[in-house]
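With one protein chain withheld, the remaining protein chains of the complex are depicted in position.
After this line comes subunit A, so read on.
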Amino acid sequence: MPTTTASAVCTTVGNNILLRLTSGERDVKLKALRELKNQIIGNRTKKLSFLKLGAVPAVAGILSDAVSAVDVADNDENDRIVKDIIVQSAAVLGSFACGFEAGVRAVLDAGADILIQRGCLVEEMPLLKSYMEVVDAGARSLKMIYQSKMAPKYDFLQEENMEFLLSLLNNESENVSGLGASIISHSCKTSLEQKLLFDAGVLKRLTSLLGGSLIQRDASLESIATIFKNNPEVVSQFVGPDTGRTLSCIIEIVKDRFARTRLLASLCLIVIRNASPCYLQDVGIKTKLINNLLELLDDPGRVGDEASFAFSSLIAEKEDMQKLAFEVNGVDKLYNHLQKGSLHPRRFEGILLALADMCSKLECCRSRCLSLQVLKLVVDALAHDSSDVRSAACMCLRSVSRSIKFIQNLSAGSFMNETIVIPLVRLLDDTSTAVQVAALGAISNIVVDFTTRRSTFIRLGGVKLLVQLSKSMDSTIRLNALRALRNLIFLAEDKCKEEIFMELTASLLASLICDPEPSVQEQALALVRNLVDGRINSVEYIFAEDGIILDAVGRQLRIASKAEIEIQGMYVLGNVATGKESHKEAVMDQLLLRAENKAQSCIIKFLQSNDSRLRTAAVWAVLNLTCSSSPGSSGRLVKLHDAGIVSHVKNMVNDPCLDVKLRVKTALEQFNSFDDSLASTSCLQFLTVRAVGELSHVVDPSSKIPCDSISNSCYVYVTDFCVIYSHVANSINSQCL
């Protein structure tokens, strides 16, 4: 079948219609308009070809003429034709704008939206009888335009616009009030606009529309949700005798017979819930919402696709909701849908994200996922065509991998090791930035490996990729790549550290420490902290290339203002201070170097910080610099004293934070010990002066890692430090005596 014939026919017909559109005779014009309308409705291909033939400006022109002709119409017959022309041309323009981006653009370019508004919806329609048809046609078309992403921004701030909007909402016609609601749903974005609309009293009308027809109800629910979204102030003003009524009305609608309405009602309630902690907090409503959304997943169409996203917004970051959802078998239900196979990408993405949210905080959810073998499906999704699905799969993995069960299984070298790592590493090279970032998130957790075996990842060239990504132009990628490296290097074996350092290089690390983005600086410092943690020779890394890393650390400490950066920096110095004499002296140099315009060492500022973590880190450094077993400690103590640092530490003897207090106690004892000869136990030095490296986003603090699955005393570092420390502190005391 030759394709040229078909398009040739089309063009002939098309040209014929367009020719007749330009006719002087109204009858001919009208007929052509109707034909055009019937050609394009539902037919995207035809819309495109007519678009190319310039149909839109032509029709807009006809509409404009007809609207002007309204005033001059002098008899019934002309009335009717002019009215019909307006209706048909509005319908044509509306159809071009229906779900067809190029069409919307053409319609907007032709100024048709303004034409339609002026021509069809303005109150004065002097000579046209039965003008409801015109109003409806105009309202429908404008609604199509406003549903598009490219819709013109409706300026709510202009008073006349607000009045027009209110007149639309108050109109009896379903199409017209629907247009008003549609404008709100699609144009209201800022909190100022939300407040304006709220103050103008639209909520009253929207509430009454809730009792109207299906179309009015749905449109109203969307608008109400839009007005309240992320706006606690507006929600808090939502008090008075009307509130209870509106809320209970919406709660009723959650049980509506139509799935889409149920979804919209649920979304509305979720928006209100998320914006304000006072509403909708009882268990009854929470359970109702959860059950409703889980049930809506059964809907085969778009409603089912969107239900999982609504579910995520309901439970995200809320442990109580996740728990409730778990209790009604949420994980199993989501898994059942996942199993169905050949899912629409949007649905697939939604379910994966819902699982990711379910498993973000609760071990019971993660554990259930693992028992159900969810991972297999998730890993398959890592190779999906849609980047959104790939991204969602990574996020799901990231949540599930926080599980202890997961870490144990990985360490035990089960098949999960390779099947997960390989596709993840591949995603580091993904075309989509979002996927790369999501993959980095998952990798950050997966490279945590307490049996010091990260072999698979490294063997696959993962380190090279991570280092490459840490040089990315995109700061989010740099940040996440560093986070993954930080976890990879945590408690790593010497050989592993060496490989990583060779790839990273000192100069890259130094430049990352001075990165323009503060969050990147923080991760870089945390990485260095983990790098120099461990055996004494690890400390050497920081002195590579003439000590540029150490210099960078010192520099950042002097100029930084963000606590997180200062904490990591201090821990770096603290760890370096556990090394040889020369290492300790280098730390002293950095600490005593003053920033410009500063009278004192930065460490004094840290010791006085409101943040107890920072105070802790600072005291650690002092502790390590003055530990009794080192020959140069007394000299250092003098210098610290002269810099006023020692007196500051002494003032902290009653620090409110236990961590700080205990360390200050040790420090003071160390200061005093320079007169005694305390046999230093190597154990003391080893255990107490080592500030540990850190894991990022990995283990759930509520879960305990059993000692026997981890080798050597690494475990000790991760759990409650104070417990171990107090044992050691006691042993110091006894020796003192």
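Keep in mind that, in the parts below, a residue touches a chain if its C-beta (ideal position, glycine included) is under 8 Å from a C-beta of that chain, and two chains touch if they have at least 3 such contacts; residues count from 1.
Please note the rule applied: contacts and distances are computed from a predicted model.
> Which listed name, "AP complex mu/sigma subunit domain-containing protein", "CTLH domain-containing protein", "Replication factor A protein 3" or "Cell cycle checkpoint protein RAD1", is the one UniProt assigns to the chain that has been left out?
"CTLH domain-containing protein"
> For the full complex, which residue in A:G42, A:G284 or A:G461 touches the chain that was left out?
Touching the chain that is not displayed is residue A:G42.
> Spell out the interface residues on subunit A facing the chain that's missing from view.
So the residues of subunit A touching the missing chain come out as 1, 3, 5-6, 9-10, 34, 37-38, 41-45, 91, 94-95, 98-99, 140, 144, 174, 213-216.
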